[in-house]
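Incomplete set of chains, arranged as in the complex.
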Amino acid sequence: MIKKTVNNVQEAIEGVQDGMTFMLGGFGLCGIPENAIAELVQQNIRDITCISNNAGVDDFGLGLLLQKKQIKKMISSYVGENAEFERQMLSEELEVELTPQGTLAAKCQAAQQGFPAIYTPAGYGTEVSMGKETREFEGKMYVLEEAYKADFAFVKAWKGDEAGNLIFKGTARNFNPCMCGAAKITVAEVEELVPAGELDPNQIHIPGIFVQRIFQGKNYEKRIEQRTVKAKN
Amino acid sequence: MLDKNGIAQRIAKEVKDGYYVNLGIGIPTLVANFVRDDIEVEFQSENGILGMGPFPVEGEEDADLINAGKQTITALPGASFFDSATSFGMIRGKHVDLTILGAMEVAENGDIANWKIPGKMVKGMGGAMDLVASAENIIVAMMHTNKAGDSKLLKKCSLPLTGVGCVTKIVTNLAVIEVVEEGFKLLERAPGVSVEEIQKATEGKLIVEGDIPEMIL
């Protein structure tokens, strides 16, 4: 077994530098790598390009990096719910590349699995496909989208083991598995880190080969963006 | 004339037994409330759940269990969770039978625009472009006209497109319309709404053949 454990978030993000490209898992505030984000804020890593489905909210998630103007460019599918983001975007302090959500997931997974590019119908005939190669297969048009490249992928899982195997929970899974192994170094933070052998090998969502470093995260806030409930009967 | 719940109620009739359905944000979300309970239907949310249930009872919210609108939800028996790539694999692979979403504009050739207003803050297309590019059955839920009273059923979309030639049906506060090769084919009128009113509110080519029945909710 190849051990992937590191002692803390500082060791986990060792090597991050200004100007790098990061993938960050999560959908909205669900399943985001809270510890890694906090440490990137702490270390004031700047001029970052972030590949992340969303951009957090004003005071949480990627919003924390935006507040300190650490992000140069966002590659996302949806960036609402964030006033500071809006301000930086409109003032052109922040570069924004909007990509269909499924294309974003596929471009990450293509990088993970060694596919140089994929053909997707999403965005054909829209401004998203402008300047991109398009092609017909059996009467339907597709856009050629190249795999992403990134220096680090920061993901958050529910459970993980020393070998880097990951299990996600509920819809906190989202983009996290697609980003594992899609960057030069994948850093996984988990709510519960267990010795190798404790996870059922049949139930691993992401095999450790896709993860370079794993650590036990701390103080998860797991904020809810839209608390919707129904009355008790 | 229908209100938002009325539109959702009418669209619910399009949901058939055995359908996997993806509901967009806004009016489409309301459709779930009106689906007959004697048919088998499963709701997919593109952030990674199939078999989505209603909102949780207060106190049982789980931060790890949300829908694409970031709302806390529940999972029904038979549900499954999966990653975003698999989720859009379902959508791209045409395994989702029906997509219901809102729109700012629909053109008579089935083009849809619902993600961007130039000069205004852009929030992004989310999963909408993937959904409209792949789904074979796309119903748009929207008001027939915008706040300024201008038609949203156009000859040609003026806003940046979300997808081309993809909308199959439109349910508005005024009418049920099918998008056919020749244009907007009027199928039903909302209660109390005349064909003339619908014609007036429709900029694109409206096809009226024979008697147009009033819709039954």
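A and B are the chain letters, set down in written order, and residue numbers restart from 1 in every chain.
Rule of thumb we're sticking to: a residue touches a chain if its C-beta (ideal position, glycine included) is under 8 Å from a C-beta of that chain, and two chains touch if they have at least 3 such contacts.
It should be emphasised that the depicted structure is a prediction, and the values quoted were computed from it without experimental measurement.
Asks: Please express the complete complex as a composition formula over the shown chain labels.
Replies: In the complete structure file, each chain type occurs as follows: A x2, B x2.
The definition used in the following text is that only the chains that are shown with their structure count from here on.
Asks: Between subunit A and subunit B, what's the gap in Å when you average each chain's C-alpha atoms?
Replies: That pair's centroid distance is 28 Å.
Asks: Taking the complex as given, what residues does subunit A use to touch subunit B?
Replies: 27-31, 53, 76-80, 86, 89-90, 96, 98, 100-106, 108-109, 120-128, 158, 168-178, 205, 222-232
Asks: Which of the residues in subunit B end up touching subunit A in this complex?
Replies: Contacts found on subunit B: 45-49, 54-73, 75, 81-85, 87-88, 91-92, 111, 121-130, 133-134, 160-165.
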